[in-house]
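Heads up, one of the protein chains got dropped from this complex, but the rest are sitting where they should.
Moving on to chain A:
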Amino acid sequence: MRNWALVLFQRDLQLSVRIGGSALVGVLFFLAVVTVIPFGIGPDLNLLSRIGPGLLWIGALLATLLGLDRLFQADRDDGTLDLILMAGRPLEVVVLIKCLAHWVGTGLPLVVAAPFLGILLNLDPVATAAVTATLFAGTPALTLIGAIGASLTVTLRRGGLLLAILVIPLAVPTLIFGVSATDAAVRDPVPFMTPFLILCALSLIAAVVGPIASAAALRFASD
């Protein structure tokens, strides 16, 4: 990997995990969402284990949406974004690296936390493994699609809510295939690999479309 890419990755990661960053807030939010759901629908363990994978996916989606406005906002506020735009590096690659660092800082902790939250929802080991695997394959797609919304709303003062509205329709396929792959592992209506491979494909598509569209939006926002 080229040196500047590595430096950018390390910088973003360090900023997100140190004081002032917000990487672990996402995990706490995930925990809070999963904790509050049994208060809404009742403590029935059978029901919880049936809808648990879907709950974990929705919690991960919400936690990802919550952290997305930090992707470009802080860099725009202190002027770093303008320097990045003027540095002459390919902006698509820059966006991809920033998304990768953001995912390692916010998405990966969600994946790690999912098995522990699965215990709270009475998931059996197979379902827990399936949810963790699908979150691992699917949360990059959420971050990369979310980057489009983050760059479109970067000039707005309070873009967080609008960002969620713009991103949720685009995140529907990821959610569907994440949950149906988990369903396939538990109840076996179709082989697990079919929806899982489609989920991986969605992440790969997002890795192409997300940086291109996001870089275009950042260029338009700056001039």
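Definition applied: contacts are C-beta pairs under 8 Å (C-beta built on N, C-alpha and C of every residue); 3 or more make two chains touch, one makes a residue touch a chain; residues count from 1.
In this text, contacts and distances are computed from a predicted model.
Which of "Gluconate 2-dehydrogenase subunit 3 family protein", "Heme exporter protein C", "UDP-glucose 4-epimerase" or "ATP-binding cassette, subfamily C, CydC" is the UniProt protein name of the chain not shown?
The UniProt record for the chain left out of view names it "Heme exporter protein C".
Just name the one of A:V17, A:L166 or A:A207 that touches the chain not displayed here.
A:L166
For chain A, which residues lie in contact with the unshown chain of the complex?
148, 152-153, 155-156, 159, 162, 165-166, 168-170, 172-173, 176-177, 180, 183, 189-190, 195, 202, 205, 209, 213, 216-217, 220-221
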